[in-house]
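Report on the structure given below.
Just one protein chain is left out here, and the rest sit where they should.
In order of appearance the chains are A and B, and numbering begins at 1 in each one.
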Amino acid sequence: MIVQPFATPALPPFLDLLGIAVFAISGALAAVKMRQTFVTTCFFALVTGVGGGSVRDVLIGLRAFWISDPWVAAVVLASALLVWLTPSRWWEGMLLEWADALGLAVFCVLGTAKALAYGVAPLPAAVLGVVTGCVGGMIRDVLAGVPSILMRPELYVTAAALSAGLCAIFTALDVPPAWGWSIAALAGFALRGAAMVWKIELPTYRAE
Amino acid sequence: MIVQPFATPALPPFLDLLGIAVFAISGALAAVKMRQTFVTTCFFALVTGVGGGSVRDVLIGLRAFWISDPWVAAVVLASALLVWLTPSRWWEGMLLEWADALGLAVFCVLGTAKALAYGVAPLPAAVLGVVTGCVGGMIRDVLAGVPSILMRPELYVTAAALSAGLCAIFTALDVPPAWGWSIAALAGFALRGAAMVWKIELPTYRAE
Partner (left out) sequence: MIVQPFATPALPPFLDLLGIAVFAISGALAAVKMRQTFVTTCFFALVTGVGGGSVRDVLIGLRAFWISDPWVAAVVLASALLVWLTPSRWWEGMLLEWADALGLAVFCVLGTAKALAYGVAPLPAAVLGVVTGCVGGMIRDVLAGVPSILMRPELYVTAAALSAGLCAIFTALDVPPAWGWSIAALAGFALRGAAMVWKIELPTYRAE
């Protein structure tokens, strides 16, 4: 266990919790679309909101971030309550998808930066960034028994990999974090947004 | 990693291992109902018996409890052997369900108390208590490819949340553990028992 006591990079707490709320809402929506109970809705909000960051922290050898921060669980439960009490058509349409795209890009950058801050080499740090952004949604899909976002040709994990990879590269090149992180997050967000607008898909395997 | 060397709250070891055996037996039964082999039966007994506590420990930043205690793995294997060698109709009926309800309530309380003892705030500690009681069964269901207990409207995760939440509240109010833990466990056990006897279900999402 080589863990430096280090200032973890972070968004201003308000933005960080907002990002967790967006992911938690997407998990809660998956549950109410399956007509689940409120308790199940909370559980889906939790695994989607904190699953990716938890797996990242545990792989680095750290306590999961939401264990040390009492606000995260409160935000997750409030997100579940909000979804439970409102008509699901409020949440249809593209607003949530755009918020999710932004959350994905931002969390991939923050996850990569946190790994780098704990001494992880650039390539595994970028992998941990992708894990931060994507694994919560994968656990949600596995628990719900639906095909994972991982299995669809949409540019989702790819956008995550772009943000995480750029963050690792910019940090290795000593680009100031304010610039490097912003460009990395915007690039992944733009790619995911373009994929949503123009239905861009990656080619699938064709060699026989 | 902020881990105080702390006396972990625990049942008398005999009762603790008995609870693990109940969960392990339920995992082994899931395997033999699918006509699996003995090795697979052992694996299901393991993930069901120790899965929830392992996820709790790892999220707190601890070594999983059964890694440090050679008796746990032995009890899990003995449970699998017991199920394998006996006719499965011995295990039908309600005895195992009542034992599972008791195990659920007790482990949710112990999981919450362990998290509190390691300095986790009350709300995330209660979440970890629910994780302790429920996640082993969820991993069992995902591996078996059957719908998780999480997805059924039965009061199962809800009973877990009641026990874990009461444990966190009583501890915050400085109720003596002998009282607080017992009342918390009995409340969850009573709710789960009532749900089994009267088929109580939570309402599912209806807002449109």
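Convention: a contact is a pair of C-beta atoms (placed from the backbone, for glycine too) under 8 Å apart; a residue touches a chain by one contact, two chains touch by 3 or more.
On a predicted model such as this, the values are computed, not experimentally measured, just so you know.
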Problem set entry | Sole contact to the chain not displayed, among B:18, B:143, B:175 or B:200 | B:143
For this session: Over the whole complex, note the residues of subunit B touching the chain we left out.
Result: 1, 3, 31-32, 34-41, 43, 46, 54, 58, 61-64, 66-70, 72-74, 77, 84-89, 142-145
For this session: Could you please point out the subunit A residues that touch the chain left off the display?
Result: 1-3, 58-61, 115, 120-124, 127-128, 130, 138, 142, 147-148, 150-151, 153, 157-158, 161, 201-208
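What we mean here is this: only the chains that are shown with their structure count from here on.
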Problem set entry | Distance between the centres, which are taken as Cα means, of subunit B and subunit A, whole angstrom | 28
